[in-house]
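This is the structure I want to talk about, given as structure tokens.
For this depiction, one protein chain was excluded, whereas all remaining protein chains were kept in their positions.
Going in written order, the chains are labelled A, B and C, and every chain counts its residues from 1.
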């Protein structure tokens, strides 16, 4: 685990570029560990490749990051996004890729990031996903995990919570949103072809989004130690 | 059951054309009942169609016989053979077809047949099979049931046995020959492609030959009643 | 999982190497998983299609004279990435322009669009059309709409012939749109496919079950039901198509009976027999019939039926020469 930069005390905690690198690498591990699980969720209402796609993408990301020497978090996230775009494919590739690229612009030139930055990054990511994929909340996509998560993050920020605590809330909200995808019918993506038959199944993309947020929370806990 | 013609007393028993028709029809039933069994034997060392082929052939035979009015056993058997040739296909079609056609020439013009005629018919049938298929005893074919059977029949004739008793012997000999096909390696027909791997399996054609002889024996017993 | 492969990771690359070795008329780009036509004329609209792999011969098998200039191969069932598609565009783009033929899947649409934007930024003239022939899916502007399936091959053939005539990009696009407007497909499956990297069948059907309205990725269809006879199944497929593409006795159609991967040709012909009988009963003329594997779903057993309503222009273009590994007309 890398050093944690405590620039403004625990609650105004800021992460360094190396923390961000650590977080992204941890996401890659979580995705790899859940490759089979995500693929099985996709088999039920899609084409059985979501875990495979994401794992391929994050394997490329971690190769890419190995060679990267940068103090610019924006630059790092942009590299992550571009790598996802050109290695994942399918629907999730352009969407997660765009998400990271947009998140990057929110922290362009910065070498540290606090909770406020995370809110901006996630906001930008969600806007990117929406404009690429034309989906909304309740369409049974990754947005159903991400939108509640950033709302929770913003709330936590307003309440002056710490980054870790805020991500604990975001993770919870993402989890609820992810589980809620079982209760709705898909209107976007491959599952939408199923119509009513998509009901009762958890969306794989919402699940990978939840897993990423949960991984960030976990990494933050590690970093705090 | 049709009437039994007792021209020369029990042991010189002669069968009428209608007896022959009955015998052929009974063979058809036995083949139909054993369709699955013969096909399974063929699945093990061939192409899983022997029972299907034979059943198709004998269904055509019984249709053919329905419309036939003849007192000539030769004519009847020739019709059976021709029908088999043009409905069975595969290896067994030309072989059994030729067998019946050749058997027919042995009783050409006759309206009754005794044990001596059966010996001639079977002799002719075997010659026909041999000349069509170029196989010999111990090649793991139908001949391994038929050749011992006709030998037994001839022996029984020499001993002055009745037709029924003679066919009881022929059936036994065919059964032994059929079982013996398990202990040899195929040199002719589709099973020969297997080489050593055909060992241990009972030949489907030897089995259908045995079933026909057993059926004749059964019919003769019925006819005697 | 029983497959003739070396590793689940290498299937696409090794397949492309095998295609390149088999068909001298196509070449694989060094820089990407893209098959291009070797002798693409420089003054004609370039046609590019592609998508996830696992649908062979689609789309690489349709690269050649009279059809596609390039086909981009993604991972199995996964749309190719924008950079791969961008390489394809750069490799075959002409002054006359490029038309991207995209099957209607969120992933394909997004990745192809991103590549189109990249190429447009380079000053290349790129347009696109989206194929959505699958009547199993309800058409709605609130959802992703219909999937693109086997009918896509009609688009390749006819737009390809139009481009070969040196028609303009707009003309090629217009005829492609006409094909899309007049093509409908409906499919069914007897068994699932297995995505190599997933290692097990995407779904399982009982010994007496079939999946109706299946797509080409092992995604569930409209419903499951008890296995019926070929005639009953065919009737259902054709009914679904005709409910959406009403045809009258003056109409002429092209028929495609597409095998999904493991269906013996024997069964496809049995299906065709019934399709022709139904159409004949309704007085609809069949101009041409295509039977075989055009757009598969790995080793799935099942079939799709496509009908394309023809006019004089489409007939001429359908009959125009094509010389590709998987589709030859002369």
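Rule of thumb we're sticking to: a contact is a pair of C-beta atoms (placed from the backbone, for glycine too) under 8 Å apart; a residue touches a chain by one contact, two chains touch by 3 or more.
Because the structure is a prediction, the values reported are computed rather than measured.
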item	value
Displayed chains contacting the withheld chain	B, C
Residue among B:63, B:86, B:108 or B:221 that touches the chain left out of view	B:86
Sole residue of C:9, C:225, C:252 or C:323 that reaches the chain not shown, by the stated touch rule	C:323
Listed residues C:63, C:301 or C:314, member touching the removed chain	C:301
Touching residue (missing chain; options B:28, B:74 or B:94)	B:94
Touch list for subunit C against the chain that is not drawn	2-7, 11, 14-19, 21-23, 53-54, 56-57, 61, 190-191, 207, 210, 227, 229-231, 233, 257, 261-273, 276, 286, 289-293, 296, 298-299, 301, 303, 323, 325-326, 328, 330
For subunit B, the residues touching the chain missing from this view	39, 43-49, 52-53, 56, 85-95, 132-133, 186-190, 192-195, 197
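What we mean here is this: only the chains that are shown with their structure count from here on.
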item	value
Chain at maximum distance from subunit C, centres defined as averaged CA atoms	B
Centre distance in Å when subunit A and subunit B are each reduced to the mean of their C-alpha atoms	77
Subunit B and subunit C, separation of their C-alpha mean positions in angstrom	55
Residue numbers of subunit A (touch at least two other chains)	none
Multi-partner residues of subunit C (at least 2 other chains)	none
